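All protein chains but one are shown in place.
Chain IDs A and B follow the sequence of writing; residue 1 opens each chain.
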Amino acid sequence: MTVSPMKSQTLGVCYYPEHWPPSRWAEDAAMMKALGLTFVRIGEFSWSRLEPAPGVYEFDWLLRAIDVLHAAGLKIVLGTPTATPPKWLVDKMPDMLALDAQGRPRAFGSRRHYCFSHEGYARECDRIVERLAKAFGSHPAVAAWQTDNEFGCHDTVESYSDAAREAFRKWCAAKYGAVDALNKAWGNVFWSMEVQSFDEIELPNLTVTEANPSHLLDFQRFSSDQVAAFNRRQTEIIRRHSQGRDILHNFMGAFFAFDHYALSKDLDVAAWDSYPLGFLERSPNDEAFKLRYMRVGDPDFQAFHHDLYRACGNGRWQVMEQQPGAVNWAPWNPAPAKGAVRLWTFEAFAAGAETVSYFRWRQAPFAQEQMHEGLLLPNSEPNAAYDEVAQVSKELAALGARVETARAPIALIFDYESAWAWRLEPQGENFSYPELVFAYYRALRRAGLSIDLVPPTAEAIADRKLILAPALFAPSRAFVDALAASGATTLIGPRAGSKTADFQIAPDLPPGVLGDLLDIRVQRVESLRPGAEIAIGDDGAFERWREFVQTGANASIELSSIDGAAALTRRGDAFYLAGWPDEALLKNVLRRALAAADIPVLDLPEDIRVRDNGTMRYLFNYGPDATDISALVGDAKLLLGDRLIEACGVAAFNVAPGS
Amino acid sequence: MTVSPMKSQTLGVCYYPEHWPPSRWAEDAAMMKALGLTFVRIGEFSWSRLEPAPGVYEFDWLLRAIDVLHAAGLKIVLGTPTATPPKWLVDKMPDMLALDAQGRPRAFGSRRHYCFSHEGYARECDRIVERLAKAFGSHPAVAAWQTDNEFGCHDTVESYSDAAREAFRKWCAAKYGAVDALNKAWGNVFWSMEVQSFDEIELPNLTVTEANPSHLLDFQRFSSDQVAAFNRRQTEIIRRHSQGRDILHNFMGAFFAFDHYALSKDLDVAAWDSYPLGFLERSPNDEAFKLRYMRVGDPDFQAFHHDLYRACGNGRWQVMEQQPGAVNWAPWNPAPAKGAVRLWTFEAFAAGAETVSYFRWRQAPFAQEQMHEGLLLPNSEPNAAYDEVAQVSKELAALGARVETARAPIALIFDYESAWAWRLEPQGENFSYPELVFAYYRALRRAGLSIDLVPPTAEAIADRKLILAPALFAPSRAFVDALAASGATTLIGPRAGSKTADFQIAPDLPPGVLGDLLDIRVQRVESLRPGAEIAIGDDGAFERWREFVQTGANASIELSSIDGAAALTRRGDAFYLAGWPDEALLKNVLRRALAAADIPVLDLPEDIRVRDNGTMRYLFNYGPDATDISALVGDAKLLLGDRLIEACGVAAFNVAPGS
Partner (left out) sequence: MTVSPMKSQTLGVCYYPEHWPPSRWAEDAAMMKALGLTFVRIGEFSWSRLEPAPGVYEFDWLLRAIDVLHAAGLKIVLGTPTATPPKWLVDKMPDMLALDAQGRPRAFGSRRHYCFSHEGYARECDRIVERLAKAFGSHPAVAAWQTDNEFGCHDTVESYSDAAREAFRKWCAAKYGAVDALNKAWGNVFWSMEVQSFDEIELPNLTVTEANPSHLLDFQRFSSDQVAAFNRRQTEIIRRHSQGRDILHNFMGAFFAFDHYALSKDLDVAAWDSYPLGFLERSPNDEAFKLRYMRVGDPDFQAFHHDLYRACGNGRWQVMEQQPGAVNWAPWNPAPAKGAVRLWTFEAFAAGAETVSYFRWRQAPFAQEQMHEGLLLPNSEPNAAYDEVAQVSKELAALGARVETARAPIALIFDYESAWAWRLEPQGENFSYPELVFAYYRALRRAGLSIDLVPPTAEAIADRKLILAPALFAPSRAFVDALAASGATTLIGPRAGSKTADFQIAPDLPPGVLGDLLDIRVQRVESLRPGAEIAIGDDGAFERWREFVQTGANASIELSSIDGAAALTRRGDAFYLAGWPDEALLKNVLRRALAAADIPVLDLPEDIRVRDNGTMRYLFNYGPDATDISALVGDAKLLLGDRLIEACGVAAFNVAPGS
């Protein structure tokens, strides 16, 4: 990961001039500036206003809006409007709609009603993007572009249309060359699923029982590639017409249906949309947890995504949409706690965000999101978060806050293919790859550690002290070689290396290419229903999943289950954990691995979290009670906050590098 | 509400002569008469017998059946058979079938397989209704007509067919005139949802994510209008050919998908089908409640609907189908407690029913409802309820029971648009308008009060002491003016007035047009997951929903939350409750409002309910234990029942007017 270029950290907002009378724009701009905002994102849903009829372009209003904002000293992030094709366009080519897995068209009337594989629609996007890029690409206020909006939102990555089928057949032909290679890779002999030509390949929906996992995984890879290709067409056009501007896209939380690392290669900056309360309500956390953090969100969820998208952006990232109040889309939508918006903002800056941009400037009184709060109430009065943003703005200036991200000593692998693979073949209903990686992440963060979430590449794991790879689906030989040569302590498993890239069981049994590094073989696995646990001495237990491991001569058994099976093995610096650890076991295993890697841990109170940005150490209180953090602060001078850190409080101070 | 014309209260039954051999009809008729029945409803599912082939009418059997019943001294309610078009008709016009929201035809093979917007089917209905009206409209036995049967049953109000789409486009054109007006009203700019002509409007199903709530609400209004128009075609035909006969329709319980007030304008009498046990099993009540009332039903559910449909019928209403035994359609179908059928019958008469009609005379041994009990077993022996009906018949005569409904001092607004709006935009999963209004209703009834459920019209709220309007969606200015001028105490909120009729947030913030009356503004709202409560001092708590209210100079804060926000405000006689009250809070708030309105309350034991019909006060025991009601009876002479009222018991006595 490239160390970021020490940018000043700034604030922004999402704004929809087309929703408000032009007479209001100047006052809005002045208020934004006064609030301390730098960036304004606009335009991303406005196709029906930019091109109200085929070929009739009306860009004047947008130019006026940009000019007004520019005049107030604001910079523009300009969105392409391709997430919301207008009705006339859909009527012109009705087969541009995606089909859902049940074969139903996903119709006009909301947003994202298009199939990524439809060439006709893609050409329409080329056209509008090129027009916009030409018109605004050199405008001095335009600092950056956003492609489309939240790719994949509302489960739109996969489409089962004819266009998708044709494109998938071509994708398979390109990948496999000969159809026999595909038949062999997929194991199509199994149920006479063999095909004689690529034109016989179907999409894997509506099958009588589950489709072949190799088929399903390739379809997921294809679908992911289609999203990236769709995005790339836009970035290439924009780069031609708008030089020197950043291009970004706003990703989402808890969303893994395409490979965000891959798509991000075409971006300059990764952004994501952070809604702590909405995501908490939708999360698999239990009721007590959801009640406890109802107004502040999961203390680790935002941080996890900050780290993930920092990896996607190769160090350059931001929050494009920061929740500023209650939202409209979760099962329940409580108001944030007092101070929560400020807490979230500083958590992002502590993680190296270049910008935190709030969604949205003013609550729209109409349409689908009318219950989604903004910085302003619908009548333009400030809403509760307004003052918090003003405070943050002043504090940022006082701190001289800059992006100072450093490479973390710990690399936790997060791999999109693994997420797909174990979703397609969980083997036990509650085997969730994102939940497992997140459990590792939370345990590390509760130990006060800074972590990089990274893809499974040699570059990403270089120069680390500890590398963790739970459930890594099909690591490449090159990656395993890099791992072996890294000199880092590694903690691997369960399920890591158990499959080939074709979605077959590794030829020499799991962990496949990881076998030599660990000197073990996994003979059998089992999934465990809730309530079934395999105790690992006094260290905790396996739940959900456990494996039966055979160790070689060079592997030692560090922990065993009460039924006498190896639970944690070690060969040199490489540990293998043969199951899904409960919280206690995970903590104990990580403490062993951290000790082996010589990484010290902090003793944090339950709701306190820590994050370093350069020499600036931030402390956050996600709990409902004021908490004494003196032991964590030591003699340092607090630049923000107090030693008795209040609920939703933020503290900051300078630490000596490496302390 | 017109005071009813002091009719004698009568009994009836639903009968299907086409199910039984004609040789049996006379004996059935004699038994009905002997049992004390007055009315017999027949004919409503018999199209395949009335017109077995296109244009081949066979009315003779129906005439004979009517004559037989007439000869026994019974009166006929004749149903039009349009709920069950025969197979030949469906085959003639297969596109008459409704499409469900998934786009699937809702096929022949049960009932209600038609789309309300299909003009071809509507003409077929005109034809058969006209034939029937001509044939039987002047028959001396025919006292009334029932149109169709249970409009909307099995979720049939909405159809997503081509016919519905065409009709909806016309409806929109008629409402908005110009398409820009629609775009603005719906806020279609939001996601480039703007349309250029009414022909571009789609039905709001199968959209990628939720459709525009304004679109959804207009589609619901349209669908409701289509039902009313469908009914009106029949009433107009019948009135031409059957003068002096009442026209009614049998509505359902817990069903709000069309505006029953609006449809009822074309009726003389509103009827509904009362199945206390089936509805209890399907209700959102908890397990303990369902077990407690398993054999008698929710003590307030029937009463609520009696009041609702009395409002629909402008004072004239009846129970068309009264459950007489176990039914076949609930998740579980227990037998009624001994006495329950009599209890339900008197509860209806106490609420001013003109007639209580049992469904059905004899249990049919075949087809879908063969497990639905009747007054007779399938083999014609009396079933358990038979004797209870005989007893009721004698008691009615002894009491000289007449309809003597009086205008209640309390008006509780029940508004169909509000039910639609908050179903479309609950904002919290458990925000249910019918549940909220029902909670108010139950609390008032447990205080021994008589309530009118009414629409939000000036006429309906005139001459009241207390008016309650929880969550009233978009009150008109005229209604608010009437409210302000009423002189009554009012209790309003939460969410009342928060939207315009276009489904936009009220321009001056909620409660919109109610703002002046209350001198408050609602700045923010939040929904609360189960378990999350906002304590309101010792008075109870908000659950599900709460609002952050700003009070003006003329509003006082009567109750506050423990986090310091206004919970109950008051300006003069107008209260505003800023959340969803739990049972304790609702009781306390109502006691304040009732005191302000100078309405005395009764101290009722848990399972006892009270209802006045004229000067006749009825007491009902819904509990499993005999209960002493002496304190409620005082010195009065009991005309029915005993001071130790038995389980399922009914007591009645005359009270001095106004006591």
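Basically, a residue touches a chain if its C-beta (ideal position, glycine included) is under 8 Å from a C-beta of that chain, and two chains touch if they have at least 3 such contacts.
These numbers come from a predicted model, not from an experiment.
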Options A:D508, A:D625 or A:D642, residue touching the unrepresented chain: A:D508
From the listed residues A:S23, A:T209 or A:Q243, report the one that touches the chain absent from this view. A:T209
Per the touch definition above, residue among A:A71, A:M93, A:A173 or A:M193 touching the missing chain: A:M193
Tell me which stretches of chain B touch the chain missing from the display. 18-19, 45-49, 52-53, 81, 84-88, 91, 98, 102, 104-113, 153-154, 156, 281, 287, 290-291, 294, 325-326, 328, 331-335, 363-371, 373, 377-379, 381, 383-384
Residue numbers in chain A that touch the chain omitted from display: 102-103, 186-196, 200, 202, 204-215, 425, 427-429, 502-505, 507-509, 523-532, 548
